[in-house]
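Now for chain A:
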Amino acid sequence: MKEKSKLLNGILGIAWEISYAAALMLAAAAVCIIILLIKL
Partner candidate 1 sequence: MILRPRTEDIAVIGYHLSKIILGLGLTMLLPLGCAALSGEHGPFFDFLITMEIIFIFGLSMMQACRGTYESGKRKAPAYENKISALDPNWMHGMIMVALSWLAAMFFGAIPLWLSGHWNSFLDACFESMSGFATTGLSLAQDLDHLSLTHNLWRHLTMFIGGQGIVVVALSFFVKGFSGAFRMYVGEARDERVLPNVINTARFIWIVSLTYLALGTLSLGITAMLGGMGPVRAFFHGACLFMAAFDTGGFTLQSQNMLYYHNFRLEIVTIVFMVLGAINFRLHYHLWTGNRGELFRNIEMRVLFICVLLTFAVTAIGLKNGGSPYSSGAVMLFRKGFYQLISGHTGTGFMTVYAEQMGKEWSDLALVGMICAMALGGAVSSTTGGIKMLRIGIIAEAFVQDIKKVIFPARAMVEQRFHHIKEVFLEDRTVRAALMVTLAYIILYGMGAIAGMLCGFGFLPSLFESTSAAANVGLSCGITSSGMPAALKMVYIFQMWAGRLEFISVFTLAGFFLAVIKGKR
Partner candidate 2 sequence: MAAVFVSAALFVCAAASFAEQAKVSSGMLLSDPGLYDGRTISFEGEIIGDIMKQGRAAWINLNDGRAAIGVFTAADNVKGLSGGGYKKQGDIVRVSGEFHKACPQHGGDLDIHADSVTVIIKSAVIEEVICPVEKRLAVFLAGVLCLLSILMLYKKLRKKR
């Protein structure tokens, strides 16, 4: 049971980390769009 929860925690940890990277990319994409739209 303990082993199962260890594995689950590991998998969720990996998922969390990949989500961080994904969020960063989405935010960057938003920056791209904003910078191209506004006039500087």
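Please note the rule applied: contacts are C-beta pairs under 8 Å (C-beta built on N, C-alpha and C of every residue); 3 or more make two chains touch, one makes a residue touch a chain; residues count from 1.
Per the selection procedure, all candidates are chains of the complex that A comes from, given by their letters.
The structure displayed is predicted, hence computed values, not measured ones.
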> Looking at this complex, which candidate touches chain A: 1 or 2?
Replying inline: 1
>> Which residues of chain A touch candidate 1 once you look at their complex with the stated criterion?
In response: 6, 9-10, 12-14, 16-18, 20-25, 27-29, 31-33, 35-36, 40
